[in-house]
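Missing here: one protein chain of the complex. Every other protein chain is in place.
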Amino acid sequence: MNLLEIKDLKVHYPIKGGFFNTVKDYVKAVDGVSISIPEGTTYGLVGESGSGKTTTGKAVMGLNHVTAGEIYFDGQKLNEKGRKVNVRDDIQMIFQDPYSSLNPRKRVFDIVAEPIRNYHKKSKNELINEVLGLLNRVGLPPGSLYKYPHEFSGGQRQRIGVARAIALNPKLIIADEPVSALDVSVQAQVLNFMQDIQKDMDLTMMFIAHDLGVVRHMCRHIGIMYHGRLVEEGTTEEIFSNPQHIYTKRLIAAIPDTDVDEVERNLALRQKVKEEYDQNFDENLDEEGRAFPLQSISKTHRVALPVKG
Amino acid sequence: MSENLLEVKNLTTAFKIGGEYFPAVDDVSLNIKPNEVLALVGESGSGKSATAFSLMGLHTKARMEGEVNFLGRNLLKLNEGKMNKIRGGDMAMIFQDPMTALNPLMKVKQQIIETLKIHNTKPKNERESYAIELLDRVGIPRPKRVGEAYPHELSGGMRQRVVIAIAIANRPKMLIADEPTTALDVTIQAQILDLIRELQEELNSGVLLITHDLGVVAEMADRVAVMYAGQIVEVAPARELFKNPQHPYTKSLLNSLPTEDMLGKKLHVIQGVVPALDKMDRTGCRFAPRIPWVPASEHEYNPQLREIAPGHHVRCTCYKNFSLEDAGETYVDIDEHEYEMATRGGNV
Partner (left out) sequence: MLKFTIRRLLITFPQLVILSILVFFLGSLMPGDALSGLLDPNIPAEAIQAKREELGLDNPWYIQYRDWIFAMFQGDFGTSIFHQRPVMDVIGDRLMNTVWLSLFSTILIYLIGLPLGLVSGRYNDSLLDNTITGYTYLGFATPQFIFGLVILWLFGYNLGWFPTGGSVGPGLEPGSIDYILSKINHLVLPSFAIALIGLVGTVQYLRSGIIETKQKDFIILARAKGVKESSVYNRHIFRNSILPIAAFFGYEIVALLGGSIFIEMIYSYPGMGRLFLDSISTRDFSVANVLILFYGILAILGALLSDIILSIVDPRIRIK
């Protein structure tokens, strides 16, 4: 069963301009994205800056307005006007920058307890016990309780962010570039531990990232976004071993590999793909420079192949 | 064997913390030949950026010792005026964040013309057209129009090309690239790396590439120096380093990457954190606290870099019997504050 279903999501922002500051056009940050995430799995949403991946995540969180389309969580429609759907404690977000996403003037206890306080009435002792349990779960010592965020390293701050996110026992976590601000060794620590948490709590996760290597490590399904639309979607295996869209190929070819034996081949492949990309750019995208509608090429693999005719 | 272009000998750069000086770059020696790319690798707080800034003389409040020999002169002995002739001239630098590296109030072409003027590279009436030529050379479309633009009108990739145009304006013999692609998207990163490689070959210059991205290192570097806690812990030709890493830190780093081989496996986690500048034990192996399962007898007192194969140097004796498998899976409580201090100290 799909825990999250996004149907034809559009998020457009008006561009104002001209003499009277009227709406001249729209930035189509997200322009027709459909994603389904089965319960208990991790879906990787990949794209470069400006692709709309973060906007998609925020739309699910209800953090920005939705121009068109539907978002269903556990069968309930989230973005219906006038009806308040009480599932927000079931969806939580982990942010990119562990340095700025935690309030520097609040202690760890207050940060982690805040979402619990918002939704449940609890005594101080109950709260402390609950927060201690959460800290234990994310691998932070009990002594952290009354410390401030600046007293922690980057990886540990990300753990605090995770503790806050899982405080309400959410079903879905939206992780927006959770490791891109971290050093590789710290990144490894956070990735390992996110996998653990996911297994323990049977979480469903939307993992937004620009680093394909990290996404491959974390996700079962991957969607590649470009310019507000998905260009390709499939299992991790399909995307990496059988990429179909030229943009996907280019993205994969662009990752530098640590295998020194393959460097020459990788560079040649990258060059070849880039030429192909530049030559057939117009054919692979519509007149607005956006992807065509996705077509299934296998049960799980969908590609935005050009519409012929 | 060709002559070294740059020879750094026992460089020590110390910063003041609470009234006392602590070295962020500690007794670093390295050489770069013309047309050679040396990658300097390490995590935040390792001292790699501090090393680059030391070579360029960009630390305003640091105490520096040792020698930086470049084109027959020790740069540390030069006065400000002579150093200004080298900076941006024979030795130029590419910066990490193109969004903040350009003066927001100056037109792009003026920022290039400024460096041409300082180094008197072209006669006055040719500077502007040469600036546009440079923009064209670094792959900027419609260079004339971009020259008239202000930095905020350009994308990150374009700005980094402008920063590169400034760096190569006076045909430097030595190029220092400090995390040149960290702030960029992968497809843009690939283009910028291509460009640096191309320009380096064209100018036959030596490149010191500072990065934490081992993939970039594998693609770009001829030789690699791995830095930890202000020291170089391993130097080797790139191929040798990736195929046959020796120092525990190098091995740990390589194993913490989510590469294809690691799919479905737990990534290696380096325990603990980089020690703070002012709380570091400077007599023993600095990586020892992060590999606690290795007995003290394996380490050496005051560890030195030793050549273990031609061109392959490793610091400390602890590499000999080291195995990552012995680590087990443990979370070790760490002194968080130290990490903070170390990070800050390294980026002064």
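The chains carry the letters A and B, assigned in the order they are written, with residues numbered from 1 in each.
Definition applied: a contact is a pair of C-beta atoms (placed from the backbone, for glycine too) under 8 Å apart; a residue touches a chain by one contact, two chains touch by 3 or more.
Just so we're clear, the structure is a prediction, and the values are computed from it rather than from any experiment.
Note that of B:Ile86, B:Ile210, B:Leu241 or B:Ile291, the residue touching the chain absent from this view is B:Ile86.
Per the touch definition above, the residue from B:Val41, B:Ile166 or B:Met227 contacting the chain not shown is B:Ile166.
Among B:Thr100, B:Asn204, B:Asn244 or B:Asn321, the one in contact with the hidden chain is B:Thr100.
Contact between chain B and the unshown chain involves residues 56, 58, 80-81, 84-89, 92-93, 95-97, 100-105, 114-115, 118-119, 150, 152-153, 163, 166.
Criterion: only the chains that are shown with their structure count from here on.
Centroid to centroid, with C-alpha atoms defining each point, chain A and chain B lie 31 Å apart. Put simply, chain B touches chain A in their complex at residues 43-44, 156, 185-190, 193, 212-219, 238-239, 242-243, 252-254, 256-260, 262-263, 266-270, 273, 331, 333-334, 336-337, 339-340. Against chain B, the residues of chain A that register as touching in their complex are 48-49, 139, 141, 147, 150-154, 156, 183-189, 191-192, 195, 210-214, 216-218, 250-251, 253-260, 263, 266-267, 270, 274.
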